[in-house]
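Note that one protein chain of the assembly has been removed; the remaining protein chains are unaltered in position.
Showing chain A:
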């Protein structure tokens, strides 16, 4: 028969556990201190780096993207704060400025595209609007996406709609596109025709007619699509935002 553990053994065990715990938290604290020290050093270096290369970051698009990626990797958002040292940098300002210009371009083209614009057109117009100086020219799509994301704080008035193959549309009218409508835009973009039809949606996407018609009707109602009843076979739905001549007009 097994002997039951005595009171002494239990107390000994408890004591040991306590010691372990103490040691554990000691180690943890040590690590934490070291980590935060390391992070401080890193932050300092990053700040130093950013300050030193401030102009480079502003001017060089590739450099800017790499810097962004680096910041993202350690969970620092140089755009998030308008205060503190990051504001000295003016990196946030760069994107705020872009944001304002994006809003301007979207409003200026709204009359023809109904509030939907491809990122490429947006970029072309923005560059034209920013002037000819070389430092204004290097705006990448990533810059625009980062800036548009900042516009989110104004509600759902500005959203980015991915339409596949590294292409995006920027929507500048209130009201969110649902998944089906996004798929319709993706389809039109991938076909490269600037239009879709009921048969394309039912054939290529495997939708039933009600679903396809609902999505199309909704886009007409939002002023995003134009109806064309003069095709020999069926009604076509056109998107001016993807129509080449509209884009370059």
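Assume a contact is a pair of C-beta atoms (placed from the backbone, for glycine too) under 8 Å apart; a residue touches a chain by one contact, two chains touch by 3 or more; residues count from 1.
FYI, contacts and distances are computed from a predicted model.
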Candidate names "non-specific serine/threonine protein kinase", "Protein Mo25", "Elongator complex protein" or "Vacuolar protein-sorting-associated protein 25"; UniProt protein name, chain not shown: "Vacuolar protein-sorting-associated protein 25"
Among A:162, A:175 or A:223, the residue in touch with the chain that has been omitted: A:223
Sites on chain A contacted by the missing partner chain, in the whole complex: 111-112, 114, 195, 220-221, 223, 226-231, 236, 238, 240, 243, 245-246, 248-249
